[in-house]
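In what follows, a single structure is set out as structure tokens and then discussed.
Only one protein chain is missing; all other protein chains are in place.
Each chain carries a letter (A and B) given by its place in the written order, and its residues are counted from 1.
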Amino acid sequence: MPADPFFAVAGLAKHFGGIHAVEDLSFTLARGEILGLIGPNGSGKTTTINIVTGALKPDAGSISVEGSDMAGQAAHLFARRGVARTFQVPRLFRRMTVMENLIVPALSDASERRPSAEERARGVLAFLKLEHLADDYARALSGGQQKLLELGRALMLKPSLLLLDEPFAGVHPKLLEQIIEHIRTLNRDGHTIVLVDHNLDAVQSIVSRVLVMARGRKIADGAVAEVLQNPEVVRAYTGSRAGAQ
Amino acid sequence: MGSLSFSRAVQAVLLAVALLLPLAAGPYWIHVGAIAWYYAMLAASWALLAGFAGQFSFAHVAFAALGGYASALGVGLLGLPVGVSMLLAIVLAIVTGALIGALVLRLSGPYLALFTLAISEIFRLILVAEEDLTRGMLGLPVPGLFSGQSDVPYYYLGLGLVVMAMLAMNWLLSTRVGLFLRAIREDEGAARASGIDTTRYKILVFVVTAVIAAIAGIYYGHFIGILTPNIAILPEMGLVIAMAVIGGIESLPGAVIGAVVVFLLSESLRAYGEWRFVLMGLALILVQRFAQNGLYPMIEQWSRARAKPRAAATVEDRHAG
Partner (left out) sequence: MSYFLLLAVNGLVVGLIYALVASGLTLVFSVLKVVNFGHGSLYMLGGYASYYLISGLGLPPLLGVVGAMVTLFVFGVVFERLVIAPMYTDKVERKDEYAIIVTFGLTILITNLALVVFGPFAKSPPSFMTGALIAGPLILPYDRLIAAVAAVVLLVGLSLFLKRTALGQALDAVSQSRESAAVIGIDPKRMYTVAFGLGSALAGGAGALIAPVFALSPSMGDLPAVQAFIIIVLGGMGSVGGSVAGGVLLGLVQALGVGYLPDPNRALAYTQAFGALLLVITLLVRPTGLFGRPHLRLE
């Protein structure tokens, strides 16, 4: 582990009323790493994503991005800093075109001009093989295409860290391979990625390291094979895995 | 592209008609036209606020009242020159617009509507109650801007204000701000996750639209010569909403055309009394039910389909596929 990690979370906590959604969560990411964040439904994965992207303010803990603590800052500042995310259910700008969806994050950078934003968007569309849909409204896209577009929108932020919340959920098998390939390529190109899923099988072919959460806490963090042997993980999973399938 | 040129052509023709109208129309219709400009400014700026930015506010006519009363009281109470008083009213609208915009940051949908409705009612009730200042329901006299009896100068002033407001709003929408406002309307959380400072743009759109509403109110007050709190009653807000929705809540020219058509219709059908508003309520429901984006964009689309039947067909295919 590098001495000065690129992204580090320490002592993170979030309570809703009496529910401890996230409790004392700490982990670090090295630049270029790809981490699987897994856990049964309701284990606090999405809350964690919401906190480390600024959508929720943590009750305690620090979030260090390239050395500076950003805990409690507004979501758009995280995005401007290169921390980009997707949502479990795609949250697109439905009544805007695919192209408009893509240039919004690009233009949130005041120094970016529209022609260069559009050019970059065309590059992203080509990467995602969605060029032919540029002028369609986002609402007209299929579920899988919406997932791809959301990934593209996150890429337009030129992210240094990409948090993907269940990118495989509800995706047609044909598109699944494609999304997995995209994630591999992005990681190969140097993107640091956190991949959230409740299903270990889905992520283990892509990631080398997984962090397992249960009831808001981290119960394991390490290489896939190693974590699979962890009795606590087995216990957390054998209970709920059947239900999740 | 087809729709853009169609829209431009329609707007050019309508502007020409509006410019030439006083040559043909009698004093009554010039008076009516001058009032229509007031509603056109309100409907278009409300469309920007509600249709583009997704901030469904019931306080828009209250901003018109704020502008009108502030300008009138600046002259009558503080003895300021009219120009200074108007400027003061606009500054007041900027401050109030920013304040309301900041207060409603966390509210959306029906909560935002109820909040702005309550704010608007409180303001109106203050106007009613503080008779010493506002003369309450008796009405506050407002000095005119032009000497002479003719409404023609007001008519052209109003038209000029509408054109300026439209140019300003169109410019705003053509910049990245327009894109951001629509993104905020579609999904505020996703907009923030895309790096947009939603707080800043929501306050901005409240300020911009409050200023245009206030200018409309200032114009209206000095033109009509008397202001009552009834300028901010709920049915007035309903009129503005109906105008914008029927014309096109997501189209600035649609809202302006909606305002002018609805107002001219309601004036020319005066003989039918309240039936006019029965019709308006019905039209509001029917348009919302069957053509959610309003009538003007529907006409635009129709013209595009006629101009480019083949291109339109391929677009349809793609959506179907």
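The rule is simple: a residue touches a chain if its C-beta (ideal position, glycine included) is under 8 Å from a C-beta of that chain, and two chains touch if they have at least 3 such contacts.
No experiment lies behind these values; they were computed from the predicted model shown.
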### Sole residue of B:10, B:25 or B:113 that reaches the chain not shown, by the stated touch rule
B:113
### Of B:50, B:162 or B:218, the one touching the omitted chain in the full complex
B:50
### Message
Touch as defined at the start, partner being the missing chain; which of B:48, B:245 or B:260 qualifies?
### Response
B:245
### Message
For review purposes, identify every residue of subunit A that touches the missing chain, sorted by number.
### Response
55, 94-95, 139
### Task
Name every residue on subunit B in touch with the hidden partner chain.
50, 54, 56, 103, 106-111, 113-115, 117-119, 121-122, 125-126, 128-131, 136, 188-189, 234-235, 238, 241-242, 245, 249, 273-278, 280-282, 284-285, 288-289, 292
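Please note the rule applied: only the chains that are shown with their structure count from here on.
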### Task
Can you check the complex and tell me which residues of subunit A touch subunit B?
53-55, 74-76, 79-80, 84-85, 87, 91-96, 100, 103-105, 107-109, 114, 132-133, 136, 140, 153, 156-157
#### Entry: Partner subunit A, residues of subunit B touching it in the complex
176, 179-180, 182-183, 186-187, 189-199, 318-319
